[in-house]
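A single protein chain has been removed from this complex, and every other one stays in its place.
Let's turn to chain A:
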Amino acid sequence: MADFSATSLARAVRWDTVVGALLVVVLLFSFGFADGFGNSLNLSFLIGNTLPIALIALPMTLLVVSGEIDLSVASTAGLSGAVMGALWNQGMAIETIIPLCLVLGAVCGLANGLLVTRLGLPSLAVTIGTLAAYRGIAQIVLGSDAVTDFPGQYLDFAAGRLGDSFLPRAFPPFLVLLGIAVVVLHATPFGRSLFAIGASEEAARFAGIRVKRHKLLLFVATGFMASLTGVFWALHYASARYDNATGLELSVVAAVLLGGIDFDGGRGTLGGAIAGVFLLGALQNVMSLLNVSAQSQIVVTGVLLVVSVLGPRLARRIAVARAGRRAAAAPVSEASAPTS
């Protein structure tokens, strides 16, 4: 990364640094002042409850960077959990069920993607529609049943901890997925194209970037990850119900925006998004420990969302003003510096 100049680095990470620093502050505060925060059971709860949000935040970050959004993710997760439960009740082997659910999720994402790229509909509207539709199908599939008797080793994997540590057993696989997502977004031509598409779709098209194909792929990946999350959710809480993960899309979007991903696309880093996810998770956890009422927690989350949309914009305005001043000052260094 030697060729990564100090300024471009500073500009790229300004808001994520803020979020990262906030995360550290919240963690330090929590370890110091919130009784019970630091014990390994609570920490494993915190991480375990945050993992579903983090998993979906990975593809969601890429999607928002490209200027699109998918609000149907929680419903896709619920649908894949419901299908998993229904098929398990039918006596199908779990080894067959899980891949089927993942394919189903990819198909859900494909449907979103086709509606957006082929028909040119806005993704916000499309996925609000499929949010309802996928959840409805989930209810049709499983009714009001709750399926809980999944095989022990799967439940252990989803809910257990790594040895004596507070880390969930699912954490290392998550780190692998995170690594893949970071590389894809920040180090491949594909990721570079996403930033261009999000910043200016037309200019990207004129540069020969296959905009629709990129977006379609992202929607499929998002559906896939949403259903993976649905499977994880059902096993983690040992309960497959049609209403699993209801409302999760808001947490994901809130966390991603909090992490500095610009809602208009073209800006942000995955590191920031993941810091945003864990910041939200830690805040909710510590507020519960401090007996902050559920209503107040919602207020705090709401305020954070507004701050998250406002913060990066302010940070950027400052950065632009600085760059402008620098650019304006540039010619002077060449000319015979006039002083008054």
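The rule we apply is simple: a contact is a pair of C-beta atoms (placed from the backbone, for glycine too) under 8 Å apart; a residue touches a chain by one contact, two chains touch by 3 or more; residues count from 1.
One rule holds for everything that comes next: contacts and distances are computed from a predicted model.
You can't see one chain of this complex, but its UniProt record names it "Ribose import ATP-binding protein RbsA 1", from the set "Thiazole synthase", "Ion-translocating oxidoreductase complex subunit C", "Ribose import ATP-binding protein RbsA 1" or "Phenylalanine--tRNA ligase beta subunit".
Interface note: of A:A199, A:A238 or A:V292, the residue touching the hidden chain in the full complex is A:A199.
Contact with the chain that does not appear here is found for just one residue of A:G120, A:G163 or A:P189, A:P189. Contact between chain A and the unshown chain involves residues 3-5, 7-8, 183, 187-189, 192-193, 195-196, 199-200, 202-210, 266-267, 320, 323-332, 335, 337-338, 340.
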